[in-house]
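Working notes, beginning with the structure itself.
The complex appears here without one of its protein chains, the remainder shown in place.
We just call them A and B in the order they show up, numbering each chain from 1.
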Amino acid sequence: MNMKRSKKALVLDIILLVLSAGLTTGVKTVFSACEKKPDGMWMSCHWAEQAVFALGIALTAMAVVNIVLGKTDIKRGIAIAMVPTALITAFVPNVFINLCMMKDMHCHEMMRPAVIVISALIAAAACVYAIIVREKD
Amino acid sequence: MNGFKNLTVKSLLGKPVRTIVLVLLTALLTLTVLDGSLTQTSLEKGIDSLEARLGADVMVVPYSATTKQKFEDMVLQGSTGYFYMGKNYVEEISQIEGVGEVSAQFFLASASSSCCSLPVQIIGYEPETDFTISPWVKKSYGKKLDTYDVVVGNDLNAFVGDSLYFYGVKVNVAAKLEKTGTSYDTTVFTNSDTIKELIRSSLELKMNDFVDVDPDNVVSCVLINVADGYNPEEVTNNINLHVKKVKAIQTKEMISGVADSLSGVSSVIGILIGAVWVLGAVIMLLAFTMSVNERKKEFAVLRVLGASRGKLASLVMKEALLTGIVGSAAGTLIALVVMVGFGGLIEDLLGLPFLLPSAGAVAGYAAAAIVLTIVTGAAAAAVSAFRISRIDTGVILRGDN
Partner (left out) sequence: MPLSAESLTKQFIRESKNANCFSAVDDVSLRLEEGTVTVLTGRSGGGKTTVLNMMSGLLAPTKGRVLLDDSDIYSLADKELSRLRNRRFGVIPQGQTAIHSLNVMQNIMLPYTLYNERADEDTLKRAEELLERLDIAGLSASKPAELSGGELRRMAIARAVIKKPDFIFADEPTGDLDDENTKTVFEFLRSAADEGAAVLIVTHEECAAAYADRVMKMASGKIV
């Protein structure tokens, strides 16, 4: 019974870590915001990218702590904290911080949907974690 | 506890790897069918939308605009551009035999610099004569378009009430149009007075390619609907023959190239869907056959305990149904996330007009994809279900000693 329980937790721990790390690295690479303007200025979407990057680091740190710590209650608490953090991250592009004017730019086509999807997955995985990883008394 | 259903679930959980493979396979089938058919439909809707938006049978532009495909690219690819010819051409063209309704349009492109909020195509139309843009604008904005009011395409990140600047002139966003899946989604529409002001301002700022243009006496494009009894081809030829320095283009011809690309892409998608489907069905058949064969002894035991032949078959079918439902639900979810979330990217990659159908239609396609997937899984399982119901219990059990 003991072995089984920590197996569930370990799998979810890894999923949360992979997703968080993926979000953090991805937003700077695969689904980054738009390039600098010709005159050297960043466009508004760049700051959205920075904000997502920062939140991603926070989420990744939480996921790492989760793996390292053993106590179920603390782990569940961290998972619960990851839910609103991830949801906020999903709302950064174009809601909290404006993106570019044209919807066919990279920030609209790649960054926004990718950030929303991955953040939603993190929130969902964290919810599942909080629900199914329990201390059996 | 519903024991029999429990048996189904437990059997599936007992072989987690195989169950996961089946679920993933089912998800893949649903994903392929749904996204494939949505893409095909969106392409068709895109081209219908393009034809509807162009609105006119024939378009006449200055001859210089047709070199290097400038005009076609503007319409079909969404590149920005502008050109002018004298206002007198409008009168000359309307005299040509077969010409019915006539309306002029004015083009301008804003620059990617501090003078302008964003670099877009700007199209001005004459409300009194226009028959292509107004009916469509009316859907989103019932009032008359005042001077310095603009209507923006759906893909522009501007909202009603926002102010935009073009060549230093401030305009107000009065309305935002529905998505068309064409280049018009990144266009700003104004009435003729407003655009003339913008052109004037661009000239004053020396940011216009054409230096000696009088905004009040030029037009960019003349749109024509042919009169009853005439066909667009002959009217086009008439104009090209009799009016110098202009080029008349049949809109149907302009679209035909796109239509050919579309049918090509559509066919490829269709073949892909078919191939994935056949492969998936075959793998499912193999998976179910293997799964049932491995458990022949267990099925024999169930028979010994009093399960009828029908019950054995239904056990297999229930497993197929469960994996089918879970897999197709997952596949549908992923398909919708990809299509709706990354639709812009797909549109960009295809380079063709692309318009997703309404939410209701999408739901319909999703439902059809789910049903199709479940039925295919059930059919694949039915073969094994039938075979297991025919087992000779005695033979199987004796096989041990």
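What we mean here is this: contacts are C-beta pairs under 8 Å (C-beta built on N, C-alpha and C of every residue); 3 or more make two chains touch, one makes a residue touch a chain.
These numbers were taken from a predicted model, which means no experiment stands behind them.
Considering the intact complex, the chain excluded from display touches B. Although one chain is not drawn, the whole complex shows that of B:Val160, B:Val304, B:Val340 or B:Ala368 it is B:Val304 that touches it.
Mapped onto chain B, contacts with the missing chain fall at residues 2-4, 6-7, 10-11, 13-15, 297-298, 300-311, 392-394, 397-398, 400-401.
As a convention for this text, only the chains that are shown with their structure count from here on.
Chain centres here are Cα means. That of chain A falls 30 Å from that of chain B.
The touching residues of chain B, counted against chain A in their complex, run 78, 112-113, 117-118, 120, 154-158, 185-186, 337, 341-342, 344-345, 347-348. By the touch criterion given at the top, residues 37-39, 94, 98-104, 108-110, 113, 116-117 of chain A touch chain B in their complex.
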